[in-house]
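What you see is the complex with one protein chain gone and the rest in place.
By written order: A and B. Residues from 1 in each chain.
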Amino acid sequence: MRTRIKFSSVVGFLVLVILVVPLLIVIVTSFGQESAISFPIKGFTFDWYKNVFQQPDFVEGLKMSSIVAILASFLALLVGTPIVYVLTRFDIHHKDWFQTIFLSPALIPEIVIGFALYQALVISLQLPLFISLIVGHFLLCLPYVVRLITAGMMEFDESIEEAAWMVGYDKLTAFFKVVIPNIKQSVVAAFILSFITSFNNIPISLFLNGPDLNMLPTSILNYLENNYDPTVSAVSVILMIITALMMIIVEKYLGLNKLT
Amino acid sequence: MANIEITDLSMSYQKDKKILDDLSLNIKDGELLSILGPSGCGKTTMLRLISGLIPIQKGTIRVSGKDISKVPVYKRNFGMVFQSYALFPHMTIFQNITFGLKRRKLDKKTIEKKALDILDITGLSNLKDRMPSELSGGQQQRVSLARALAINPSVLLLDEPLSNLDAKLRIEMREEIHRLQQKLKMTTIFVTHDQEECFAISDRVALMNKGQIEQLDTPQNIYKNPKTEFVARFIGYDNFISKEWAESKQWQFHKEITGKLLTIRPENIEIGSGENNLLGKVISKNFLGNYYQYIVETEIGTLKVNTTEDQSSTNAEITLNFPKQSLIELEDK
Partner (left out) sequence: MIIVLLILPILQMFLPTFTGDQFFLEKYLSFFHSTGNMQVIARTLIIAVVTTLVTLSLGLPTAYWISRLGEKWKKVVSIIVLFPILTNAVVRNFAWITILGKNGVINNFLMQLHIIDKPLTLLYTNFSIVVGSVYLFLPIMITSLVSSFGQLNFEVEEAASVIGARPMVVFFKVILPQLSVGMLTGSILVFVGSLTAYTTPQLLGGNKNMVLATLLQQQSITLGDWTSASVVAVVLTVIAILVMTIMNYGTKLLDRRNTK
């Protein structure tokens, strides 16, 4: 038993190092003065961070990615929460079947979703690109919402809702005054996870972007095809800071285990 | 206040499995009626049908003469206490109690006064600003009761309210429920599987089995005169004797017997000979605090005999006497 613990400690520690070091290298390279990324760095500068904000694609992309992520997460909650409520509270025939349908976007490869939506919504139906993009990200977020809210509803004692009906609240009012406040944590966790998932997505955005519709991850991807300078390191660091902030918020209000 | 008439109530979740089977029952105004029965007998379903939490499939329920089948749950103005207390976890005790009052068109002062009154009579005044999670089980159940009473309901429904409490609190809470019910003269339906708590506070008891009422009577009558074998077994008559056999032994009865089966409580069988005798052998003796229990093997099966004094020992051959006044006749099914 001892040897196994020793062995697993060594591997575990190494794995942690492997997980952390590449990100540290990115952070360090973002401060290098040379115009090609090198490690170890020569000199020290914040110029690449300035350069990030001089790239219209990055600035617009950050804005667009945030807008899309917020809208898509919001929509997914708006649609997903009532669906989960109905699925968990009412005796519906073929419940499993519905469950599978609502989780189905997770079964289809994201890149296929992007491709199929581009063909169907943009080419066939001539829908505006932005709408199609929102649809794609909405589909991406929905399974997360369904999963997390379902878990929240399962923990919620049905009698509490019934108690609200008994003292005079109709089902809709009771839903907002009693159910929602008590699954708030799951709702918030679902929103944040949706937001992160949408914000980080590439495969769906890949097909549904255009000249005026740049998402940050795809902008970075495009930039990388033509340039290889520490601007990418700098924008990566900015993204890491955003992730870290999200994690701090989640940990403070919900506990990080809510996300996994 | 209100009386409740239930007529031909039937309910089934699956096609050929009836939870309730043409059940009829009248509950008088101001009465505390218990629905007693083993789990799965349909007692909770009946309570949920009355409350409106599940829709009626067949039959009618009238409250004060008015059919309530079409009245949605939130308009029935019934109070309900749940087994899990079901307090609103995100509200203080005070908010829990005023939540229902806020729905009714009352001004703020009236709401506050009503809530304080209820808190006072349920002894919760000093807890009003706490959250439910900070309360003990007994306190939570008190709040649950207060919340149900706050809306001044026409009927109070109690769904196994004591089953999550420990033995001592259970007695305390049932006295509390009894006291409040008597004070407010509120028509109350109390669902339970515990005969002791049910007998202690009920005006009448409806003993249910397989979606039907086996016997509806006062606690005393049910205890003294169970009508059917099911009722007898449920309330602790462990000894059954067929009439045919008893007649063949020339046993005496205090009246003419028409049913096929007789029963007697363990404490009513005497050790020693008397008017109706039976030989047996003690196969085990247990001291159970305030009485001794003998398991006696006889020609009609194993019987239970309880006595206050220690009268015999294991393996002893004894004669049992069945006093005719204590032999109870059961209806055929």
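Following the convention adopted for this analysis, a contact is a pair of C-beta atoms (placed from the backbone, for glycine too) under 8 Å apart; a residue touches a chain by one contact, two chains touch by 3 or more.
In this text, all values refer to a predicted model and were calculated from it rather than measured experimentally.
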Name every displayed chain that the left-out chain is in contact with. A
Only one of A:Phe115, A:Phe130 or A:Phe175 touches the unshown chain, namely A:Phe115
Chain A positions in touch with the non-displayed chain are 1-5, 7-9, 11-13, 15-16, 18-20, 22-23, 25-26, 29, 36-39, 79, 101-102, 104-105, 107-113, 115-121, 124, 135, 138-139, 142, 196, 199-200, 202-203, 206-207, 217, 220-221, 224, 228, 232-233, 236, 239-240, 243-244, 246-247, 251, 256-257, 259-260
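The definition used in the following text is that only the chains that are shown with their structure count from here on.
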In whole angstrom, what separates the CA-based centres of chain A and chain B? 54
Within their complex, chain A touches chain B through residues 157, 159-160, 162-171, 174, 177-178, 181-182
For the complex, give me every residue of chain B touching chain A. 51-53, 72-75, 77-80, 82-84, 86-90, 99-100, 103-104, 144, 147-148, 150-151
